[in-house]
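Note that one protein chain of the assembly has been removed; the remaining protein chains are unaltered in position.
The chains carry the letters A, B and C, assigned in the order they are written, with residues numbered from 1 in each.
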Amino acid sequence: MFAEQLINGITLGSIYAIVALGYTLVFGVLDIINMAHGEIFMFGAFIGMVIVTKMNAPLAAAFAGAVLVTAALGYLLERVALRPLRGRTGVSHLAPLISTIGVSILLENLAHHIFGAGNQLFETPFAEIRFTIGSTTVYLVQVVILAVSVVLMGGLSLWLARTRSGKGLRATAESLETAELLGVDTKRIITATVVIASAMGGIAGVLVGMAFNYINNQIGLSMGLKGLAIIIFGGMGSVAGAMAGGLILGLSETFVVAYGSSGYRDAIAFLTIIVVLLLRPQGLFGRAAPEARR
Amino acid sequence: MLLDMRNVTMSFGGVTALRDVSFSVREGEILGLIGPNGAGKTTLFHVLTSMVSGASGDIVFRGERIEGLSTHRIIRRGVGRTFQNIRLFPRMTARENVMVGRHTRSRAGVWQSVLRTRAQRAEEDRIREKTDELLALVGLAGKEGSVASALPYGYQRRLEIARALACEPKLLLLDEPVAGMNESETREIHHLIRKVRDLGVTVILIEHDMSLVMQVCDRLVVLNFGEKIAEGTPEEIQNDPGVIVAYLGREEEGDDA
Amino acid sequence: MAVDWLNPYHLQVASFVLINTLLGVSIYVTLATGQLSLGNAGFMSIGAYTTAILTTRHGFPMPAGIVAGSVVAALAGIAVGIPSLRLTGVYLAIATLGFGEVVRVVFVNWESLTGGAVGIAAIPQMGRELLASLRDAGFAPESIGLRGNQFISLSVFLILFASTLCAIGFFFRLGSSRVGRAYAAVRMDERAAEAAGIDTTYYKVLAFTQGAMLSGFAGALFAHATSYISPADFTYHRAVEILVFAVFGGSEHLLGPVFGAMLLTALPELLRSVSDYRYIVYGILLIAMMVFRPQGLIDPPLVNRLAGKKAAGGGSRDAA
Partner (left out) sequence: MNGKIRLAGLVFAFVFAPVLLGATGYAEKGKGPEIHAKIGVISILTGPGAAYGEAITNGFKLAQEEMNARAGLRIDLVIEDSSGKQEQALAAAQKLINSDQVVAILGPTLSTEMKVVGPEANASGVPIMGTSTTAQGITQIGKFVFRNSLPEALAIPASIGKAVRKYNLRKVALLYGNDDVFTKSGYDTMKKVSEEMKLAILTTETFQKGQADYKAQLTKIKNLAPDAIFCSALYEEGAVILSQARKMGIAVPFVGGNGFNSPKVIEIAKGAADGLVVATPWFGEKDDPKVKAFVAKYEKRYGKKPDQFAAQAYDGLTLMAEGLKKAGKADRAALRDALAGIRNFHGVLGTFSFDEERDVVMEPAVLIIRNGKFQLFR
């Protein structure tokens, strides 16, 4: 049972991690929490579902479609709900939080009207491929999810560290004004960040559909809250923190059910947040003291 | 002695900002605290008012040890201070800024405030009276209703002094009150400092402008790289060879962290 | 003979507007010292559950239950407020949001005390209790031209209205006092506030506790207005809703959250005719507000212009 639960935990944790990556990327650059990220993720899942289940198209098309749509949503989010707030004087630091909450409410209810309420089957032959090691059954999807999350994290780290646009992004994260002085097109960088983060949400959405076979318009909220918990835990803006935090949360949720009481499963995430913030407010991998950020 | 600092040492991040600094402040004097950039002058103010932690040594103020007390307790015991980079409450009016400064000299709590008791109303009247008096003293009469952040720079400095005076301090710590001011403004501030002293407030003044320090201060303490290198009257300091070496070619604006 | 225009439905809507107003003010109070708390749904539930348990199981009279609910919520506020002092901005918001969720999960799981997800029913409803005791005293609402349910709704509304008025008056007066000036000073520059002799720790915890207490008070009133509560009433959605009241209405003036709560509670009721698209409209409205008027509907300059004078109090100002 331990091996099976371990696999369950890692699968769940990897998905959490990908969702958290989207949050952490946006927070790292813009210093704001994109409350609509969960709903963008949910939209990705639905687009994937429509392509794979309703149109019987191959899985690759689902990923492509989901990424395309969520990237577009990310672009719209940035243009409509974030950019107009930026650089204006006297804007409360809560304003972007609220505007993205507005987007999340909008998307959640749009999904309800477009895709319907309730669980929708996400059916793909790929999800049925499995193999057995000893007495443990492993689904190929579970391996793929872990791989995708590792690749995304590695790719993101490399991109940030090595490429020109990645460096521009980091400069923007350090200081918007300095980056502008250095000739970085911060407007483009910010848009790119939100678009990339959203597209990663789209990938995570399709993966969730593959892993659990069902999606509904509420998964955005529950996954979104978990993602939020993870970036606090792992450290805001930290790529490694999102990954580690996601895995730790996925594993601890699974093992609390396995060896404890399933009723408190959802409390873990938030209890962890509180404890971590009080003992190590910058999070597991965070550097800046939280007092420095307002 | 109003204030006694004995063997005060302060280090953070491997850097020793103050090393074994000892000196005393007499009641009613204006003490100049001078030294080149990074000498530890502002740090000394921070240590005195407990705005940094990790200092060692004894600080005795009016016969009581105050090191390790929290800032507001030290202020309550009669220390007022200003900051090197003015720190006003930007969206309050000038009057409100000074009224905040009266905090330690008033006592209305939540219930008195909400019930508007007679004592509370009388206290508010006194606060307002005293506030306007102080604003007049620093030359801000007629500016009571202006929003602090909209005041000209020189007025902001004066307002900060008024706020520091509002708690009726025995000791006033002024951190470069004339930085960035022209000659006539500087003279006015020094005039104000003397006036404050004449009201019975002892002053410690951090200042770079040597000529003016010489004119206004009764005594000087010189810091360099966190150590006290000299103490005495302006004349004594002027002729101190150590001080001359420390200052050689380093006369400039700005200060330590 | 009857006052037909007195429609219990409108009074009902107005009563919930008032409870939400109290909640909006509760988040504003904490915000007045620059702290953003998203735990007010949690404090609200603590107040509601405390009075529900005390009145249904231990025979407490309703007013005692409401007071107890507020006090327990305040104690919880102190317990959360002190360790949270180290946190600022977004971190405090998320930590308090976490607190709210933990409280809800505990209420779901602690069945022996809270009844779990089933919640607590048959909580004395203030209007009905009042009517019952008045009838015992020989009073019939019909004698003043009111039907029974009109009287019940009206009395609920009036009790809430008086409570809300008291709360607003309380914080309005506090705002323009020594304490309110200390709050504003802490909000604008904590270090300068310390240098002015203000015990910033005390005032931050005080504001946090007052916010928690007011939330608990609102929760207790909520319990006695609906007569039924369950953990589902105090979810993440509630926490966000409370925040939205403050930020939509305006977080820089006490009247902001008051109007925010009023408008945003009444709006979905007015929009009932397009109920299918209600939340879509709601979402768009939020985005538009932030884009075109991010400080919220009401800000101090507007209030001053309307009042035709400069505000004297310091408590009504903001720093972000």
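The rule is simple: a residue touches a chain if its C-beta (ideal position, glycine included) is under 8 Å from a C-beta of that chain, and two chains touch if they have at least 3 such contacts.
Source: prediction; values computed, not measured.
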item	value
Among the chains presented, those that the missing one touches	A, C
Given C:I53, C:V108 or C:L302, the one touching the chain that is not displayed	C:V108
Residues in chain A touching the chain absent from view	1, 4-5, 8-9, 11-12, 109, 112, 116-119, 121, 137, 208, 211-216, 218-219, 221-223, 253-255, 257-258, 261-263, 265-266
Residues belonging to chain C that touch the chain removed from view	2, 7-13, 16, 108-109, 116-119, 121, 125, 128-129, 131-132, 135, 141-142, 147-149, 152-153, 226-228, 230-233, 268-269, 272, 275-276, 278-279
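As a convention for this text, only the chains that are shown with their structure count from here on.
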item	value
Chain with minimal offset from the mean of all protein Cα atoms	C
Between chain C and chain A, distance of the C-alpha-averaged centres to the nearest whole Å	32
Mean-CA-position distance for chain C and chain B (Å)	43
Numbers and ranges of chain C residues touching at least 2 other chains	318
Residues within chain A bordering two or more other chains	none
Sites on chain C touched by chain B in the complex	169-170, 173-174, 177-182, 184-185, 188-189, 191-201, 206, 310, 314, 317-319
List of chain A residues in touch with chain C within their complex	33, 80-81, 84-85, 88, 90-99, 101-110, 113, 221, 225, 228-229, 232, 236, 261, 263-264, 266-267, 269-271, 273-274, 277-278, 281, 290-291, 293-294
Chain A-facing residues of chain C, complex	36, 83-84, 86-91, 93-95, 97-99, 101-102, 105-106, 108-109, 236, 240, 243-244, 247-248, 251-252, 276-277, 279-280, 282-287, 289-291, 294-295, 318, 320
